[in-house]
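For this view, one protein chain was removed and the others were kept in their places.
Order as written gives the chain letters A, B and C; numbering starts at 1 within each chain.
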């Protein structure tokens, strides 16, 4: 039977678990070691390690300390792995912890993190999702149920010192262009809340000063939040340090392309069953800079979509130049507005786009000056018909249920 | 038998055909009229109306006059259509003209149009694709063959005067921020090369002064270049003028998400068989600003992908803030570099990404400061195995074949 | 441009066309020759060569002379093909004739051919299907529309003399077990209505005496009526004679697994664009007895099914031993009965199962004494919801429209 190399106790503080860390740094010692060809299981906290509760009060989302995330399980050392190799990871299976069969989706306050549509949704809100086998539904968003496309939001190998220095330098330079921005442009290292796994004492304190924050995806993969990197996928990760140092966390029961709600997908605590192998010297052989992967043979088959277009003109009518971000925002808002015709609140629509297996495509990106992005909403996840018809839409919801909201404290 | 309402003769100049136009303007008279419920066929030129030839010389791409495009078939008047309606268009089928069973893909010179990766590919190049039934292959890119995901790059209804004025105003304001840029930020109206269909004399001259260029997608749809808006799709278009005025052109045998090569997808002359119906007052009923659509039940089933990630750090190592365009560029360059390991030239790789049914996803767009985009390359379109393996890649091509190139004239 | 090697004129009698034949015999001369690697187009009659009309009278189905079918286009000689080779055929595309954009489905009278459910539907009936681009619908079966999974019902190479003799011997032995059965167990050669292509005079008369009828599928393929052998497929055919002698006909716009209605799928006149290549000695290399094939990358994506089970107990309650035919009959009747709850007549239901892209699976075939077969009915082809619900079914049809019927003459 496959061994569980890292266990987490959801009742214990993540900072007490030496096989957990929340920064990227080459000095973090391996939490455990495996051989190429081994398969093993790692348990994980949810990305906030329990900060968000299964209740109807969004104040936990409003008040979350974002300097503490993400709590990752690892690093796992792989014997024989050397810089320049590719670490081949098969995600054999992923699931929720049996004592925690629920997840959360939320919007951060614009004052504390924000999100893709934070101008439209500036206040902290959340929705809770229950898992019943392969399926999930939310008491805060009636009329919707779907199968999970379960995946780790965050997975990758430790950077080496040179790469870490590059990360910190380039991100600080960006911060310096507008250091007081809310939300910030990027997050610099912060020693106070750094949890460096087994690293203790002076060594910990020193490394904590430069340990990279886990929020952004980077060359090594990391917090890519790619919904399709799901259970059953095969991933090829660049290796930068001896032993590779693979860490994983931030599991999602489901997510839409973009993870637009930021807090986040449908976030859960769980476990990952994976197998590792090596392609020696694979980075140079294949010219690999960022990870590449092959999708799973087993993914939810929701193929009937309603597709919304967006272009890079903002709400004030101003023309932007080939701006895919703006085009995708417009496509998202078009979908949200559409859903309101069936009785959903805008917040419910926003939460759905962050949670359900929604696709976001870069459809046209050369036709100056407008980029065109498309948002693909699967229609089969709804209990009623949301297609347009000559009869017009039917309001299936009466507005009595909405997402909990927590306004910023004055 | 279904009537062909607009015919094009590929040997005739498009400007001599009164059922063709290359600007958007509400004063362009309907080329023909249909009733709701009718199905009919429209023939179309390729978007350049024959400027690009089936040969091995890219000078035609280099020298193309972009002020003349796109040559559209229409506008088709739909009886009873009024502003505020939705025009429901079923694309019953689309095909190439029987006397023109080929298409082209190209990169414009950076001096004359450019493209998504023009910094990397500044010179005019092209590839020619032959159609054999449902499949296409190119003598300039060996080892690849795939089924077409045929679609119109450009389709939409006439704007009203107010909308047209808004378009011209906002685009001019963008141009004014950097009027000498090469390539330009946007294209203003240009009367000289405007072809206004049946509109003649003074009326034509007046309208030509404000006729919007056809390159960008806009609220009405237009040049969206969405590969999934393919034969078999059902589209819901906003109607702005009495009779709707539906025009179509710029047919593509196949295209990758983003149409990154700009000149363009696999461009072809052909025909569209479509059916129209109306949802009266549908724009308000459904809160529609941009078109929405349902994809076809019949699309190529290439489901084995190799997925490349990109993040918003540029080649100089500079950090950009949640920039999906840059992230997608990086993902594209990662895929192109990967393909070179199997013997493709970078230009062949670039052309493939513009031509094949490649997906581009906005995977993560909130994890400050890095956006994450993914480029999905279907592996089944290659005659050989392009998956990574411990053995390393095999060079299947010897470099003897490449895309024709035409350097800018001094 | 691809050459059309065999043309058919729907106004001309098929028996006057020397590139058409309706029997299998090695002495039939090649209608034309091609080289390996060539692609070419063959036009075809519908399988009856015009005996069934686009009208509302089923007497043509009742009175059809089944000794005349199927009218095949060919044989095409492939240079260099020898017995023991595999002929690799790519079905590059298939379509209806532009002057004949309709097809028919019917049930033969039990006295003249019958069908899979002839005990339940003993009289001649038919439905006519119109083609609009990729889609078809029937004025005789309201509420249904779907994309065609176009395929040749019949395709294969000429037998050699030894194989032909085997066919005739074994089929005659079967007939001899019950020679007066109606419908017959098999059809022996019949010289009177044999059309042997270019073969004339005595040679024709001699060959006609032993020319195998085209109804059954046999080792060479032939009338397999496999719906998935559709446009875009690649087939590997055994070769028995020098030049291979490939013939094709009996095109179907769509068909359900089993072609249960016999007369037949949605039958049409049309054309096939194909390409041929050889695997020398391929039969022995791969141990091939019957053709094998790879399905198309482009097939209709109707994935929401309602699945009906059937077991091998007959309507009288008698138990049969692992009888898949009976199990499938029961599954079909279960589906037909279900459809009547929504207002369809049993005949409309039967016709749908023969015409639409219905799947028939051999689900369990070892659990003595009951075989279990499943009939997969795609729900997306209906304009209304046919799923079960607590509210019960809604009758969407009022019974005013049904299939034409023609009773047997007394």
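Assume a residue touches a chain if its C-beta (ideal position, glycine included) is under 8 Å from a C-beta of that chain, and two chains touch if they have at least 3 such contacts.
Quick caveat, the model's predicted, so the values are computed rather than measured.
Asks: If I consider the whole complex, including the chain that's not displayed, which of C:71, C:146, C:236 or C:271 touches that chain?
Replies: Result: among the candidates, C:236 touches the missing chain.
Asks: In the complete assembly, which of C:50, C:122, C:142 or C:393 touches the absent chain?
Replies: Only one of C:50, C:122, C:142 or C:393 touches the chain omitted from view, namely C:393.
Asks: From the listed residues A:82, A:314 or A:380, report the one that touches the chain absent from this view.
Replies: A:380
Asks: For chain C, which residues reach the chain that was dropped from this view?
Replies: With respect to the unshown chain, the touching residues of chain C are 86, 88, 115-116, 166, 170-171, 173-174, 183-187, 215-219, 221, 223-229, 236, 257-262, 277-282, 285-295, 304-311, 313, 317-325, 328, 330-331, 334, 337-338, 340-341, 359-374, 387-390, 392-393.
Asks: Touching residues of chain B against the unshown chain: what are they?
Replies: Per the touch rule, chain B residues meeting the hidden chain are 301, 303-304, 380, 385.
Asks: Since one chain has been left out of the picture, which residues of chain A touch it in the full complex?
Replies: 1-2, 39, 91-93, 98-99, 101, 132-135, 146-147, 231-232, 273, 275, 296-302, 380
Note that in this section only the chains that are shown with their structure count from here on.
Asks: Which two chains meet at the most C-beta pairs?
Replies: A-B
Asks: Need the CA-centroid distance for the pair chain A / chain C, whole Å please.
Replies: It comes to 51 Å between the two C-alpha centres.
Asks: Let me have the rounded angstrom distance from the C-alpha centre of chain A over to the C-alpha centre of chain B, please.
Replies: 32
Asks: Which positions in chain C are in touch with at least two other chains?
Replies: In chain C, the residues touching two or more other chains are 301, 380.
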